[in-house]
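One structure, as structure tokens, below. Some questions next.
Moving on, here comes chain A:
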Amino acid sequence: MARDDRFDLSVTKKNMEYAAEVAKDKRLTGDRYKLSVIDPEYGDGKGNSHGRYDTPRTPLEFNIEEIKNFKYDMDHCIKCKGCYWVEHTYNPGVKFNVRCPANLWNDFDAFGAMGKMRIGLGVIDGSLEWSPTLLQVLYACPLCGACDVACKRNLDLEIELSLEALRVKAVQDGVAPLPAHKTAVDKIIETGNIYGEKSDRKAWAKDVKVADKADTLYYVGDNTSYKNPQIAQATATILNKLGIDFMLLDDEKNDGNVVFSIGMMDLARKIAKENIEAIKATGAKRVVVSDAEAYRVMKVDYPKLLNIATADLGFEVVHILEIAAQAIEDGTLVLTTPVDTRMAYHDASSVSRLCDDWTPYKGERGWMGMIYPGQRRRRGREGLYAQARTIMAAIPGADNTEFIRIRENAFDICAGRGTDIAFPALTKFATAHRLDEAKECGIETIVSADPQCRDAFNAYKDPKDGIEAIDITELIVKAL
Partner candidate 1 sequence: MAISRQAYKALESVTGSKYISEDPVIMQGYKSGPGGYEAGLGYERVMTVLPAAVILPKDTEEVQKIVKICNRYHIPYVPYATGFYGPKTHCHVDDELIIDMKRMQQFSWDEKHMYADIGPGVIYSSLQQEAFNKGCYGVIGGGGAQCSAIANLLGDGWSPLSLKIGLPHRRILGTELVLPDGEIVRMGSLAGSDDPFWGEGPGPDLRCILRGFTGLRGCLGIVTRMAVKYLPFIQESPKPQGIAPNTSLALDEKRIRWINYQVPTKDDQVKAMYEIGAAEIGGACTKVPVFWRAIAKAEDKEEFWDIWLKESEESLKNFHLVRVMLIGYASEEQMDYELAVLDDIMQECHGKPRRTKASDESWLKNADSAGMWLMTGSYVSVEFVIESLNQSVQHGESFAALKASEYTPPLFPDFGDPGWFQNFESGHQGYSEFLIYWDQDEDTSGVDRFFLQTSKMNIENNYYSSHLGPHQPLYLTGPQYGPNYHLWLLKVKNEFDPDWICHPPVPLAHDIFVQRAEWMHDMIDWEVPEKFPMPSWTATLTKEA
Partner candidate 2 sequence: MSMINELEKLVAKASDKAADLEVYAKDMSMMPAGYADAVVWPESTEEVSAVVKYAYENNIPVVPVSSQTHMYGSTIPKQGGIVIDMKNMNKILEIDLKHKFVRFQPGVTWNQMYEELDKVGARIMMPFTPLGNRSVLSDTLDRCVITNTVYDYGEVTQSLEIVWGDGSVFRSGSGSVHGFAADNTPTHGLYTPSRGVDPSGPGLDFYRIVQGAQGTMGIITWMSAKLELKSQIDKIYFAPIEDLDYANEFLYKIMPRRIGQEIVLLNKVDLATVIADTVEDIPELCAKLPEWTLAIVLSGVKRRPEEKIAYEEHYLTDVINTTFKDISLKPALPGFPGLGRKLLNILKTPWNAPSWKTKPYGAYEDMFFIARPEKASEYVEILSKVVAKHTYPHTMIGAYIQPIEHNRACQIEFTFFYDPANEAEKEEIAAIVYEAGVEMMNNGAQFTRPYGNLVPVIYDRAGGYTATLKRVKGIFDEKNILNPGTLCF
């Protein structure tokens, strides 16, 4: 091939076509450039009337079932990569300074939110066809929200919703769920739980007091029911100890976390509705969960699916963390038994940056990207950051420390939201990386409020390192 051809810049046809198209645009001539800055039409002191800046307002809905709602967000990613690195103020140095597990696992920009936003545009405009790589990019990601809180530090782009919308689009287009996810979903449909277990879901509920009727309902979840019954027992013990009567659902079913997370909106909506109806049917005013992901899906994603606000669910969703921490502060829960280990709390995404209340939004976007009416952004500020630390500090003689990356900067280990089902290698990688961090910090016991995280840590730990992971409820019971 002649070099002359290979390097001819004129072959970048799309660019040339664009240039020609812009040149034809009549708005680019004449008075367009002659407008005066001193124009009473902008800025009347009331934030109104930007007449000279003629961007029309367009309808906008924070609805992930229509991907075009998020084109603005995808268009405005500036590739600062704040989504990848730990927030600069907290950036700890050259080690453990990344908060995006997906992009740490696979270095191409495509695997970071900045790449996914650009890929999203390709999906919207049809220039990218669905492919295994595209599905891998979208699904080899824990939707942990690190990128979202990062972006909302400065830009207020809806990154998490964009990522969710892309998965919904994949399902809408019939290319998802991925085979592994499909198998899991089939089990949920068949058995009501993600493991396809047919055994007694309440087998754990021995030696604890369960009320027939109470204001509080404990939603246990698949993992705790079948894989970690001791967490359920510990949760029940704590509630009993505090004198909080609680019920269980007669026929508790999967919470829809994975179904929602992989973008199967119709099924997820059905599950949400059924669960809400079942809870409401008990008369419970409050649902306690011990599983971080159940917390998030009920508090945030059920309302999202049903286009209602969290406050309109009809019941309150609380994590046992909140109850225990409050009780410690109130003096009603006193921890008396020392726990002789060096501990640190692992902020699971679903009880931290992902769990701000949901409020539906329908309005318009206009000049400079402003939205009308305005809305308080979900920036991960309502995470349960303090509660676990309050609990751990209350243990006598506790040797508490911290990971390097904590709270909204914590590193997600990709154990939840279905990531581990389709991409176990990513889960293994991310967990091992977090365990390295634990080692660096001299942590012996990792405390988590997410049973999936607990399982992953214990599955991938190197016994030589002497690190174990336990649930916060287990810790509380140990310290009682």
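Selection criteria: all candidates are chains of the complex that A comes from, given by their letters.
Worth pointing out:
Here is the rule we go by: contacts are C-beta pairs under 8 Å (C-beta built on N, C-alpha and C of every residue); 3 or more make two chains touch, one makes a residue touch a chain; residues count from 1.
Since we're looking at a predicted model, the values are computed, not measured.
This complex pairs chain A in touch with one listed candidate out of 1 or 2: 1. Of all the residues in chain A, the ones that touch candidate 1 in their complex are 1, 3-12, 14-16, 18-20, 22-23, 25, 27-28, 32-38, 42-47, 52-55, 72, 75-82, 84-85, 87-94, 97, 107-112, 114-116, 118-119, 121-122, 127-129, 131, 133-134, 137, 149-150, 152-156, 367-371, 374, 376-377, 379-381, 385, 407-409.
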